[in-house]
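Here the complex is missing one protein chain, while the rest keep their positions.
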Amino acid sequence: MTKRIKIKKPKIPKIPKIKLAHKKIQNDVPGTLTYTGSKEQKHVTVDLIDYSPSIHKNVTVDDVSQAFNKKHPEEISWININGLSDIDQIERLGEHYKLHPLILEDIVDTSQRPKIDEYPDYLFVVFKMLYYNDEGVFMNEHISLVLGENYLITFQEADGDVFDSLRQRIANAKGRVRNAGADYLMFAIMDAVVDHYFTLIETMSDRIEALEDILFSNTAEQDITQDIQELKREVLRLRKAVFPFREVVNRLEKIDSQLIDERTITYIRDLYDHVTQVTDSIDIYREMTWGLMDMYMTTISNKMNEVMKVLTIMASIFIPLTFMAGIYGMNFDHIPELHLRYGYYYLWAAMIAVFLGLLYYFKRKKWL
Amino acid sequence: MTKRIKIKKPKIPKIPKIKLAHKKIQNDVPGTLTYTGSKEQKHVTVDLIDYSPSIHKNVTVDDVSQAFNKKHPEEISWININGLSDIDQIERLGEHYKLHPLILEDIVDTSQRPKIDEYPDYLFVVFKMLYYNDEGVFMNEHISLVLGENYLITFQEADGDVFDSLRQRIANAKGRVRNAGADYLMFAIMDAVVDHYFTLIETMSDRIEALEDILFSNTAEQDITQDIQELKREVLRLRKAVFPFREVVNRLEKIDSQLIDERTITYIRDLYDHVTQVTDSIDIYREMTWGLMDMYMTTISNKMNEVMKVLTIMASIFIPLTFMAGIYGMNFDHIPELHLRYGYYYLWAAMIAVFLGLLYYFKRKKWL
Amino acid sequence: MTKRIKIKKPKIPKIPKIKLAHKKIQNDVPGTLTYTGSKEQKHVTVDLIDYSPSIHKNVTVDDVSQAFNKKHPEEISWININGLSDIDQIERLGEHYKLHPLILEDIVDTSQRPKIDEYPDYLFVVFKMLYYNDEGVFMNEHISLVLGENYLITFQEADGDVFDSLRQRIANAKGRVRNAGADYLMFAIMDAVVDHYFTLIETMSDRIEALEDILFSNTAEQDITQDIQELKREVLRLRKAVFPFREVVNRLEKIDSQLIDERTITYIRDLYDHVTQVTDSIDIYREMTWGLMDMYMTTISNKMNEVMKVLTIMASIFIPLTFMAGIYGMNFDHIPELHLRYGYYYLWAAMIAVFLGLLYYFKRKKWL
Amino acid sequence: MTKRIKIKKPKIPKIPKIKLAHKKIQNDVPGTLTYTGSKEQKHVTVDLIDYSPSIHKNVTVDDVSQAFNKKHPEEISWININGLSDIDQIERLGEHYKLHPLILEDIVDTSQRPKIDEYPDYLFVVFKMLYYNDEGVFMNEHISLVLGENYLITFQEADGDVFDSLRQRIANAKGRVRNAGADYLMFAIMDAVVDHYFTLIETMSDRIEALEDILFSNTAEQDITQDIQELKREVLRLRKAVFPFREVVNRLEKIDSQLIDERTITYIRDLYDHVTQVTDSIDIYREMTWGLMDMYMTTISNKMNEVMKVLTIMASIFIPLTFMAGIYGMNFDHIPELHLRYGYYYLWAAMIAVFLGLLYYFKRKKWL
Partner (left out) sequence: MTKRIKIKKPKIPKIPKIKLAHKKIQNDVPGTLTYTGSKEQKHVTVDLIDYSPSIHKNVTVDDVSQAFNKKHPEEISWININGLSDIDQIERLGEHYKLHPLILEDIVDTSQRPKIDEYPDYLFVVFKMLYYNDEGVFMNEHISLVLGENYLITFQEADGDVFDSLRQRIANAKGRVRNAGADYLMFAIMDAVVDHYFTLIETMSDRIEALEDILFSNTAEQDITQDIQELKREVLRLRKAVFPFREVVNRLEKIDSQLIDERTITYIRDLYDHVTQVTDSIDIYREMTWGLMDMYMTTISNKMNEVMKVLTIMASIFIPLTFMAGIYGMNFDHIPELHLRYGYYYLWAAMIAVFLGLLYYFKRKKWL
């Protein structure tokens, strides 16, 4: 077998099994804000970016109120909240922008599935950023955004570098972004997320191949049931995040809202193609992953077959020979063969004949 | 293997296998009231709660007729019937509120699947509360409700604590509930039920992981087929309860009824998102549970492989050696080797050589 | 294991394997009447029931022509034909009521799947009654009905007791039936059939559990592949009968026909809920039945594992001991150990040590 | 086991594996006529049948041009072409009836799936006739028809007897056919094809049962993997032919064309019911066929279990006994038992005790 480089980038440590996120608040008053995630960040920071084709301002502050200052009506405001644990700030933001209490609840409820809600003055979108963290653990980042007239508010659980390249593009006035509205900014963020999904399915493809390599290389001994199961779980989680997100993009494409420019729709349609590509691939990897279990099963059976053959050959050859030896180990008074001059050699000849006969038999059966 | 805390909260006793509920009345006149559940409660109790933003009354009575007293038109009445075995009281209630005979039949027929029926003057909703009781048995609570102008009637099979937190919210005027109509009260009840579904899928997730842990820990010997089958059955039952419930919520969202306020629709849409989250998770757990059987199969095969290897190694090593010993146990008159000075030692040398050779062979095959 | 009462009511004898009904007439002129069932009844009987809120007449006759007599326009006529083999009578009936030739063909074609056909003057409905007969064989009863202005004609293959309770209800004026039209009578018949489906899925549930009990009780030896296959076949047949029937009920609910009263629609909607309950359950039982095969497979593998362990333990312990005995059965001139004073006892000590060592090894592997 | 008559009518010879038909012409100009089937018929024959309620003419000619003669406008013309290899004649026919080149291409392309195309002046329908030929090989007959004003042209690959009974019905003026238009003739042909599908699923049902019988009868040794695979292939081919045909019938029922009479629609709706019956059955047989593989697997495992038990019992009983005999075959100077008066008999007693003990052990384990 030719050697192939095994890519096992995301070697997942076995201890922290991540569960599918569930809503943990129970029997709570609907509209009550409780951050359900696990990324308690001491310091919530707010990135304020105001831009127009000609202007670009970028400050990072501690208090969301600073975002409420008057600004030039032509400028686009991007308010990015890092960290969801400071309920108070989010409530003040909600008050200022007149966000519905249910929106605020969904912003901090990390188990909320991807969705889009249309309100008269703004659009509310929830989706998931999935990534392997530095320890290789499969992580879930809950992202929500509110698109209003000339402003976009984004919420993430923790400081991330997802939006970095976008921020630089705005700073450098690279691409269309500075000349387009807040709707294009929203598209650009979602596009970055979809690009990230592509790297994830790339990783999954690599892991499936690594497992196939283990299965195809006959020498491998390790029990990979657990790895396959882990992979299944991740494929299912990715699926759970991406399929509703595709619905979000689809509805965004068909939406009839003055917030979204005609020209941006073309880009969103393109985005929809990309998400569909991701979902297509997920379904393929799902089938491949499920198939791995069957392959593993045949591999085990093949090995058992080999073990059984060795046993059968050894036992089938030596048991008859031992019997023959046993015969002439008997103590009967009259065993004529024992007294033959070359009896011992005749027996050896017979034994070798039996041995060769059985060998030939197994050869013909292709067991040797 | 690192130790993980096994969560087995709902250790289900093996004896009472709960069947999927079936309608047991046969060839009966449609509209005949027969309570088909098993929770015969001697005493049917009725909770009467009347409230408005400023007023709150709460009494528990024995006779449903006490609910028919005149009340202030601004007040919302919540009539909660605990226990369905007293057909007579339910019929009187039905008469007073002019409920269709088929509604009454569905209220007491515990096998009725979740549904919503629209009548000119009221909405009728049926759904299921699923929970593990104190003995860990998976229970089914049949709940129905009638939403009318300014009143909500709820029916449950037995006294439960499902609505307790809601009752307290009304008493303490916490949240929106006191300021909203009967439609919001209905939403709040359904929201509590969905919150409860989340705890159920949390429990299922724990049980699947507990079973996976047993499968991954090689030492485990117990036959877990039965546990997997039990889990399958519960996943299917949950599915049967939640999927039609999602349809109910969906229709509620789209309904065109003056009984449901525009503002409540927003909450119901949010509820729909939550139920969809539950159904998504159920489908994932379904796949995981079905996959457990395959994993178990490979585990069994892996163990058999190990057993076979031990047998093969032992037999393959000692059968040839026994044969060699047998040779020199023969009584031929002329076996020259027997009379060699160091024949016995030569044989031992040969035997050790064979032994080491076979050992090396198995080592190279990675069976040792 | 605690004992559970095994319910095996419909113990199906293995000999008569019932095939899925197929249309057997070939290359026949469409519209030709040929009874395709196997229940040749010598005597076709006709039940004539005429009723109104105040009147009730019930006669059983031999000749369908007697049903054509003039009757009071307010009365509802229910003509029930028992037996489909007398083509002549059915043709005369068809002529009198101006039934389309294709309807007559479908009435006698027992392989016709459930359906509803709308004609200007009447509705034609076909469905299936499934039951276990006295020998426990799963039987198929082809039922069709024609609903016209003030009359209902029903056709069944053989005298059955399906409609008995309904007939009594009419006689005793119990329930709504005497005060409602022929459409309600049709609903009542279909309701009785659905009630019967419930008993069937109850039976299937019992059989699945009985098979699970056999699988879980480790001692069971019988080959249950055949029983599982039989069950699969019945689930599929039930599915084939009930799923199109649900479509029939669904279309009946949405139909725009002056033959069906507005109030009856409410009952039909309720019936639809019930049929959906049946189809939900069938799909669950289908999954459970298919899962049985996997369970059986693991059970077999578990047993083989046990067998292999016994063999491995016995062989692994005694083969080395036999080798040791073989050594000292050799006839070399010089085997010093043989002449030791306590050589025999030393060997026993060594053998016991080997024995205990292997025992400890297997104990640690949890094979004992 | 009671004997059942095994119906194995279509014993398929193993040599000619028929592939799913594929279009073989490549990169060809669309509209080029190439007969892609394998039934090269030297002589293309044309059956010309002209009929009206009172007239009936039937001739078989060699040249399609003879069909173009003037005829009475009231008469229905049925032109049946046997054999598709004479491209020239088909082109002349196409020219006369102004058929679109793509229609001509589809007529001779035997891989064309069932479909219906509406053209202003005619309808074009393609479907498949499937049958087992005399050697039991599963054959595919490509049939297409063109329905125009007062004429119907049918094309088949080879002389077949499919239409024979229909031709006789026309000759004998049996049934509706002589009094109805060309549309009814088309229906009658399609009805004959569906009737034929019924015989096919009947045959499949028989074959599935024959395979089940082999599986259930424990003695069977043959490897039926190949038969199961063959059956799967045929079920899939039947599915591929019938499912699109159902769509054809469905569209025919809903078509808005002056070529199809209102009264014929009723017949076509009935035909749709029949095809749906066939597709329902195919899906059931598909599940049954796929299930056969699982059954076979358990059968193999069960047999292996039996083999292993025999080995385990034999080895477990005789290996310890052989060891005991080995002990007293040793040549130690001092083995006291050897010199006991009844030592030999004592040993026999011990051996018999061990033998019975093991026998009891295996009995209790239910291995005997």
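Order as written gives the chain letters A, B, C and D; numbering starts at 1 within each chain.
In the analysis below, a contact is a pair of C-beta atoms (placed from the backbone, for glycine too) under 8 Å apart; a residue touches a chain by one contact, two chains touch by 3 or more.
It should be emphasised that the depicted structure is a prediction, and the values quoted were computed from it without experimental measurement.
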Visible chains that the absent chain touches, using the contact criterion stated earlier: A, D
Residue touching the undisplayed chain, where the options are A:Leu130, A:Ala188, A:Ile214 or A:Ala241: A:Ala188
Of A:Lys174, A:Lys254, A:His339 or A:Lys363, the residue in touch with the unshown chain: A:Lys174
Contact with the hidden chain (one of A:Ala158, A:Met297 or A:Met351): A:Met297
Touching residue (missing chain; options D:Gly148, D:Gly181 or D:Gly329): D:Gly329
Chain D residues touching the omitted chain (full complex): 14-15, 17, 19-20, 22-32, 100, 102, 105-106, 111-113, 115, 117, 219, 221, 223, 225-226, 229, 232-233, 236-237, 240, 244, 290, 293, 296-297, 300-301, 303-304, 307-308, 310-311, 314-315, 318-319, 321-322, 325-326, 328-331, 335, 337-344, 347
Chain A residues touching the omitted chain (full complex): 1-2, 4, 165-166, 169, 174-177, 187-188, 191-192, 195-196, 198-199, 201-202, 205, 209, 212, 215-216, 218, 266-267, 269-270, 273-274, 276-277, 280-281, 284, 287-288, 291, 294-295, 297-299, 301-302, 304-305, 308-309, 311-312, 315-316, 319-320, 322-323, 326-327, 329-335, 366-367
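Keep this in mind: only the chains that are shown with their structure count from here on.
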Where chain A and chain C overlap in contact partners, by chain label: B
CA centroid of chain A to CA centroid of chain B, Å: 26
Per-residue multi-chain contacts in chain C, two or more chains: 297, 301, 304, 308, 311, 315, 319, 322, 326, 329-331, 335
Chain-chain contacts as defined at top: A-B, B-C, C-D
